[in-house]
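One protein chain omitted, others in place.
Let's look at chain A:
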Amino acid sequence: MHQDRPTPPAPAHPGPGIVATSMRIDTESDVAAVCRVVRALAEHMAFSRSAAYSLATAASELATNLLIHAGGGQLQVAPLPGMRAGIELLAEDHGPGIDDLRLALTDGYSTAGGLGCGLPGVERLMDLCDIDSVPGHGTRVRAVKWR
């Protein structure tokens, strides 16, 4: 089961508190926990406040999708090394997959009575958003925001 408070990223290379965290998303409180982890990491890496909010909101959308559409999954939050600092969100599940990606990325499209703004929102909030989905097998969304 989840811990009610995510363990803060442990000091590690390449800087204090800058380390990848992978979290299982099975409940609403896991979604909230992932948001906190993302914000803490963004703060640590000196992202602007608006970028940190964008990242937290995108993480919330991806985690909520894992919960609602895939019956849970794994969300990894990782700092990207290199010249240009970035944060990567990687959401993976073994849920039903997405039949029509174009449709899923259309504003207002939802198979669950939502606003249908989650995935299109993630696309706009992040600098990069890649979706791989195999109907019947699962979905993998990778999204990156540069500092």
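We adopt the following convention: a contact is a pair of C-beta atoms (placed from the backbone, for glycine too) under 8 Å apart; a residue touches a chain by one contact, two chains touch by 3 or more; residues count from 1.
Going forward, contacts and distances are computed from a predicted model.
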item	value
Identity of the absent chain, which is to be given by its UniProt protein name, from "Putative glutamine ABC transporter permease protein GlnM", "Oligopeptide transport ATP-binding protein OppD", "Anti-anti-sigma factor" or "Membrane protein"	"Anti-anti-sigma factor"
Identified contact with the non-displayed chain, of A:28, A:43, A:100 or A:130	A:28
Residue among A:46, A:115 or A:134 that touches the chain left out of view	A:115
Sites on chain A contacted by the missing partner chain, in the whole complex	28-29, 32, 35, 49-50, 53-54, 56-57, 60-61, 64, 107, 114-118, 120-121, 124-125
